[in-house]
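This is the structure I have questions about; it appears just below.
Yeah, one chain of the complex is gone here, protein chain that is, but the others are all in their spots.
Just so it is clear, A, B and C label the chains in written order, and each chain counts residues from 1 on its own.
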Amino acid sequence: MIVILQQDATRAQIDNVIARIEQMGCGVVVSQGEERTIVGIIGNGRRLDPEQIERMDGVDRTVPITRPFKRASRDFHPQDTIVKLNGLAIGGRQLIVMAGPCAVESREQLLETAHAVKAAGAQVLRGGAYKPRTSPYSFQGLGEEGLRILAEARQQTGLLIVTEVIDPHLVPLVSAYADILQIGARNMQNYALLHAVGEAQRPVLLKRGMMSTIEEMLMAAEYILSHGNDRVILCERGIRTFETYTRNAMDISAVPLLKQLSHLPVVADPSHATGMWGLVEPVSRAAVAAGADGLIIEVHPRPEEAVSDGAQSLKPSRFAALLQGLRPVAEAVGRTL
Amino acid sequence: MIVILQQDATRAQIDNVIARIEQMGCGVVVSQGEERTIVGIIGNGRRLDPEQIERMDGVDRTVPITRPFKRASRDFHPQDTIVKLNGLAIGGRQLIVMAGPCAVESREQLLETAHAVKAAGAQVLRGGAYKPRTSPYSFQGLGEEGLRILAEARQQTGLLIVTEVIDPHLVPLVSAYADILQIGARNMQNYALLHAVGEAQRPVLLKRGMMSTIEEMLMAAEYILSHGNDRVILCERGIRTFETYTRNAMDISAVPLLKQLSHLPVVADPSHATGMWGLVEPVSRAAVAAGADGLIIEVHPRPEEAVSDGAQSLKPSRFAALLQGLRPVAEAVGRTL
Amino acid sequence: MIVILQQDATRAQIDNVIARIEQMGCGVVVSQGEERTIVGIIGNGRRLDPEQIERMDGVDRTVPITRPFKRASRDFHPQDTIVKLNGLAIGGRQLIVMAGPCAVESREQLLETAHAVKAAGAQVLRGGAYKPRTSPYSFQGLGEEGLRILAEARQQTGLLIVTEVIDPHLVPLVSAYADILQIGARNMQNYALLHAVGEAQRPVLLKRGMMSTIEEMLMAAEYILSHGNDRVILCERGIRTFETYTRNAMDISAVPLLKQLSHLPVVADPSHATGMWGLVEPVSRAAVAAGADGLIIEVHPRPEEAVSDGAQSLKPSRFAALLQGLRPVAEAVGRTL
Partner (left out) sequence: MIVILQQDATRAQIDNVIARIEQMGCGVVVSQGEERTIVGIIGNGRRLDPEQIERMDGVDRTVPITRPFKRASRDFHPQDTIVKLNGLAIGGRQLIVMAGPCAVESREQLLETAHAVKAAGAQVLRGGAYKPRTSPYSFQGLGEEGLRILAEARQQTGLLIVTEVIDPHLVPLVSAYADILQIGARNMQNYALLHAVGEAQRPVLLKRGMMSTIEEMLMAAEYILSHGNDRVILCERGIRTFETYTRNAMDISAVPLLKQLSHLPVVADPSHATGMWGLVEPVSRAAVAAGADGLIIEVHPRPEEAVSDGAQSLKPSRFAALLQGLRPVAEAVGRTL
C-alpha cells in the first residue's frame, strides 16, 4: 500500500501516519515530491486497513499494490486448476457444455431435454429447482421434487447435474442430488451462502453478479476457497449496462482476463448475457474463441411454453446445430468439443 | 400487455397468438398498422407470461402496461404508509434520523456513539453485528455479542435499533434484539432472506441494490409485503456507475420517484452513496430537500480507527453540526427534525 | 506519479525504468516491498507520459498523484471564480436561474416564455437555435433566425441569453447574439469546439457529457481555460446509468464535489437529468440544498406542443411555483434567490 498525503499536510500529520504504520509492524519509505509527500509501506500491508489510514488527518488517499485475492490468484497458484468430476475435467483441453432449461417444470420436460442435449453432445445438465424470481407471484421452482427429477435424468443419461442453491440451509439437500452447486448472479455476494458452499463437498459454479467487478467476483471465489472448497468454476454471464436492446452485455474480455488473473476454470453463459436466442450462437462462438473452458446454455423443447427465460432458450435442434458449428471454432483455438 | 408482431408475421402466426391469449381467458383488440399488427390484451394480463408470448413465431416483442408491483404501488394504496414503532412515526411530517457506526466493534465504541447521536437528535441507532464484507479476511462482525451490545445501548438511551440480517435463519435471533431489520444492498434480491423477513414481526429497512432498478427495488418490497409484513421502509443508498471519484452515485431522483410510485416511506443513506465524509452533509441536505422521510448516517467516535467504512463516517461533532444545518432545510420543505 | 513494478521484474528492468525517469529530468525514490518494487517520482511528473512508462518491460502499472487539471483546480486557484456579466454575478451568494424552452420554435413562443420566466424571477433566458437531435429527421432548430428572436427577447425583457453552439465555425455568429455560449452534453469532448469557445469573448456554460466522469469534465473546462477564456460555468445535467425510469440520473454528489475540486461556478439542470416534469421541482430543491450556484430549467408555454423535450418542460405557472418553493430552501443554505 502507498499513502498519498494531502498537499498541505503538516510534518506532525505525516509523522502520525508513519507512527501508525510502524505500530502495525511495517516499515516505510518516504518520498518527498515537489507537491506532495508519499509514504510507501514495506512488509505485509494486508494487515493495514486502507480505510483507517485514509481517515487520518493529512491523508489524501491510499493506493493498493497487492491484489486483495490470494487463493484465487494465479500469482499464488500458477498452474491451471482442473476441476475433476466423474471422469470430466473442467478447465482442460476439452470444452465442457452445460445445457438444459432455466427451470425444471415437469418430469417430461426435463427428461426430454436431457436426452436431447446428451445426444447433441452436452456433458452436464442444467435446470433450476429453486428459482430466484424478480416477482413473488412468478413460479419459484419445484423444490426437492425438481431435484429428484434431475437425479432421474442423470441416471437415464449419464449427464452430470448442475443446479442453483439459494439458501445456505439447503446446501446439504441440494448437494445430495446435484454434482455441481450453482451460485446465481443475484447471490454472488450472499456471503452466508458462499460460506455454506465453501464447506460443501461439491464443485461450485460461481456466476458473476450482473453489476460486479472482476475483482469482486474473484473475492467471492476467495470466500469459497478460504472455507476449504477449492473446486470453483467461474462463470461470466453478462453485466448490466445502459444498453437496452440486449438483456445484459457479455463482458467478453473478462474471459481471458480471468484466465490471466486466476487459475480457476472459466465458463460463459451466452443465454443470460444476451437474453435473445438469436444471439446465443454467435456469442457462444466468441466465448470459445476468447478462451472459455466451457459454455452453459439454455435449451428448452418448447421455449414458447417455458415458465421462465423462454426468450433466450434454444430448441434442441438449434442447440445441436450450434455445437456442430462450434466444433471448428474450438479446434481453431486448440480445444476439442 | 401489448403484443407487437414482426413486420413479416403471417396470418396464421397472428391467429396463433390470439388463440393463446384467449385460451388464458383474456380478450384482444387487434390494430392493423401500416407496417405491423399489434394485439392489445383485455382482462387481467398478469396471468400471461410475456416471455412465453415473445417466444411464439411471428412475435417481435411485448410491452407491459401495468406495473409488476401491486402491494407496493400507490395505485393500489393511495395513502402514505406510516410505519409506527414505539412512538416513532416513519413516513410522517417528522424526519427520522438513524445514525451510528458501520459495525459494532466494542461495547465502549457503541455506547459512546449511541449517547452522542442521541444527544445530537437521532431517534434510531444503527450498527452492524453481522457484516457482509467483500473479503473473507475482513472483520465479519461480533454476531450475537454485537446484538447484545445494541440492546444495551437501547436500554441506556431509548434509541431504537436497526441492524442488518444476512441469513434467513438468523431472522428470529436478530428480531429478538432489534427494532428494525435491515436488508443490505447486496441482499436486495436474496429472495430466501426477503421471504424470511416478510414473515417477521419487525419493520424492514430495505436498501436498494447498487445494481438494481427502481422497479426491482419495488418488486423486492413486494416480496416482503406479499409474505405478510406491511412495514417496509425503502432506502436509496446510491447506485453503481462509471464514475470513480465517489463510491456510488446517489440517485436523488429516486427519492421523489419512489414517493410517487409507492406509498412506502423512503429514507436516504448519504454515507454509502458518496463514500466520502466530506460529501455527507451536502447530500443529506439534498435528500431532505428532495422529499426523503429520513436519513441513515454513519457516525463513529474515531473514524480513523473504524474497522470498516471509516472514510465515510462522521465524527459525532460533525454529525451534530450536520443536523443543526439540516433543520432549516427540513422546515423549508415543510418537515420537522 | 508512482510506478509499480511487476512481482517478477528483474533488476535490469527496474534500472531501465529509473533511467528513463531520470532522463526526463526527474528524481526517484525506490521502495523495495516484500512482494514488489515501487518507484516514486520526484519533480514535475507531468512531463512523463504514464502510458509510455506502463509499456516498459517489468512495469505493472502507474498511479497518478497530481490531478491532471490545473487551471480548473481549486489547488491552483483557491478563491471561488465569480463570472460577472451585465450586473449578474454567477457563483456568488445569489442563485442564478436560467429558464426557457428547449428550442426556439417561433417568435411568439419565445417571447411569451421570456416574459413569463422574467416575471417568475429568472435572470437568464435559455433556448436553442441550433439543436443536436438524435434523428436527422427531427427539427434541427431555426438557426440564425432563432438567434435574432433570442436577441429580441433580451431587448424586451432584459434577460441575458444562453444558447448552444454546435459547430466551431459558428462561434463568432452565436457570440454576436448570445451572452453565454452553451456547450451541450454530446459535445463536451468535441475538442475543436472547446478550442473555439476558449478563444471567444463570452462566458461558457459547459454541460457534463452524459457519459463523462467528473475528471473528464474538468479536463474539458481546462481546454477552454487553457485557450484564454476563464469564464467557465460547469453544469451537472445527469449521467447515463442502467436505470430506465428516468432519462438520466442526476449525480447530486457532483455538485459539492465540483465545488471542492474546482473554483468554477456549478449549476444544475434538473430538466435533462430527470426527463420528467414531475421530478423537476424536488430535484431543483435538492440541487440548491447541495450547494449549486444556479439552475437551468426548461419552461414552455404549451409543453404538449413543444417540438423537443416536452416531457421535461414546465408550464410557466408551475415554474413560478417552483421558484416560490425554492426560496426558503435557498435561504436555509445561506443563499438568496
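The working rule: a contact is a pair of C-beta atoms (placed from the backbone, for glycine too) under 8 Å apart; a residue touches a chain by one contact, two chains touch by 3 or more.
Predicted, not measured: the structure shown is a model, and the values here were computed from it.
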{"item": "Residue, one of B:Ser31, B:Gln156 or B:Gln201, that touches the chain absent here", "value": "B:Ser31"}
{"item": "Omitted-chain contact residue, chosen from C:Gln109, C:Gln123 or C:Asn190", "value": "C:Asn190"}
{"item": "Sole contact to the chain not displayed, among C:Asp80, C:Glu216, C:Asp230 or C:Glu331", "value": "C:Glu216"}
{"item": "Which of A:Gln23, A:Gln79 or A:Gln260 contacts the chain that the document leaves out", "value": "A:Gln260"}
{"item": "For chain B, residues in touch with the removed chain", "value": "2, 4, 7, 29-36, 38, 40-45, 63, 65-66, 75, 240-242, 244"}
{"item": "Residues from chain C at the interface with the omitted partner, ascending", "value": "46, 49, 51-57, 68, 132-137, 140, 166-169, 186-187, 189-192, 210-211, 216, 219, 222-223, 226-227, 240, 277, 303-311, 313"}
{"item": "Touching residues on chain A - with respect to the absent chain", "value": "211, 213-215, 239, 241-246, 249-257, 260, 273-274, 276, 278-279, 282-283, 285-291, 325, 328-329, 331-333"}
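Here, only the chains that are shown with their structure count from here on.
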{"item": "Most centrally placed chain, judged by C-alpha centres", "value": "B"}
{"item": "Chain of greatest Cα-centre distance to chain C", "value": "A"}
{"item": "Centre-to-centre distance between chain C and chain A (centres being mean Cα positions), rounded to whole Å", "value": "38"}
{"item": "Rounded Å distance between chain A and chain B, as computed from the means of their C-alpha atoms", "value": "26"}
{"item": "Distance from chain C to chain B - Cα centre to Cα centre, in angstrom", "value": "31"}
{"item": "Shared interface positions of chain C, touching two or more other chains", "value": "241-242, 244"}
